[in-house]
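Here we show just some of the chains, and they stay where they sit in the whole.
Per-chain residue numbering starts at 1, and chain names A and B are given in the order in which the chains are listed.
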Amino acid sequence: MQKLKQQVFDANMDLPRNGLVTFTWGNASAIDRERGLVVIKPSGIAYGNMKSDDMVVVDLQGNRVEGPWCPSSDTATHLALYRRYPQLGGVVHTHSTYATAWAQAGLAIPALGTTHADYFFGDIPCTRALSEEEVQEEYELNTGKVIVETLGTSDPLHTPGIVVYQHGPFTWGKDAADAVHHAVVMEAVARMAWIARSINPALKPIDTYLMNKHFMRKHGPNAYYGQ
Amino acid sequence: MQKLKQQVFDANMDLPRNGLVTFTWGNASAIDRERGLVVIKPSGIAYGNMKSDDMVVVDLQGNRVEGPWCPSSDTATHLALYRRYPQLGGVVHTHSTYATAWAQAGLAIPALGTTHADYFFGDIPCTRALSEEEVQEEYELNTGKVIVETLGTSDPLHTPGIVVYQHGPFTWGKDAADAVHHAVVMEAVARMAWIARSINPALKPIDTYLMNKHFMRKHGPNAYYGQ
């Protein structure tokens, strides 16, 4: 687990480095699929003082297996995603400015250009509001469930992130570094989408064939971008 | 007082470090409740040249007790807050961009998401305009009074900051570092709220039960966040 702890630590440290996290407002995790164990940031530890050995190991039911601290308060959300989607290797949550603004606006981040389509195949969805009951009982688990409900059966690596209504972004990927990468991308396209719509409220979404081209030249079976 | 001077010095230096203060447009203070003495930034000293020994000590009536300089021009505002609310250990004033823009707009910063609700239990209020008389006589004291009038009997640690109409933000906390922390939070949520409303002018405030959940999981009697 030492290697995975290091990867999760590095992923967590990359969040403030990329301007996505203030104070402790974020967390990254990764999973060892063979052993069914998840490594995640400890709760409430300042980034400046964190070491890789502070990372917490939990099983997929949330029982602490290793580590001196409580796991992040958002652990139940991460676990719900790992349980539902076997493709996922890493998950990230932040309160990054622009993605969070879309979450507060209660709107999907629209696919407006190729920057978006290079990573997200279509709009970045916004979840429905949780009910009062869902918030009061097992809030963090229900946050995971509403993400799963919103994604449904679509490939989570084709929509590697979402905004949770009135809360903020969650992203994921094949490992922790990939989830961080998608958090950076989502913040960038959230910012561009805000500015583009401010410039031209009547703009049109990206042409479907252009979106297909860009997503597929990077992620399709005949990908040639970045090869 | 040496330790408190160091804390107040550190808090003042954290303001430009966090992008909240240009030139000398801000000040932080803290109080020693046992001795009834307040340590505050000196007036008009550039941050680059300030040392912890430059901090000024005043009593709760504003008489200088120690230090080579005049206390900040805003001292009377800080003192009014310390006198009224025994819970306060530190106070900060800045002209940070986004919070000041809300102050100029004359509007409360609305509670739109969990980033806000993790620290502020409801909107961040905007004071009424001071009258001509209040500005001409004891302006800085009256600024403190209008903050107190706006907060009323609500717990100041549940609303750890305010924007003063056409002026800018004041924040507070259990000590000087906590007041700085709240100044950073207010600037972040002021920025997000501006962008969110620009994206969707018809957005709704955060659901009350979601606000309660987030505030109380950090600050309530059964807090579990960051433990």
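Note that in this section contacts are C-beta pairs under 8 Å (C-beta built on N, C-alpha and C of every residue); 3 or more make two chains touch, one makes a residue touch a chain.
All values reported here derive from a predicted model rather than from experimental measurement.
Asker: Wait, 2 copies are placed, so what's the full copy count for the complex?
Answerer: Identical chains making up the full complex: 4 copies.
In this text, only the chains that are shown with their structure count from here on.
Asker: Between copies chain A and chain B, what's the superposition rotation on C-alpha atoms, in steps of 5 degrees?
Answerer: Rotating chain A by 90 degrees superposes it on chain B.
Asker: Mind checking the centre-to-centre distance between chain A and chain B? Centres are C-alpha means, answer in whole Å.
Answerer: 33
Asker: Could you pull out which chain B residues touch chain A in their complex?
Answerer: 112-115, 181, 184-185, 188, 191-193, 195-200, 203-204, 206-207, 209-210, 213, 217, 224-227
Asker: Quick one: which bits of chain A touch chain B in the complex? Just the residue numbers, please.
Answerer: That would be residues 22-25, 43-44, 70, 73, 95, 97-98, 100-107, 129-130, 132, 135-136, 139, 166-168, 194, 197-198 of chain A.
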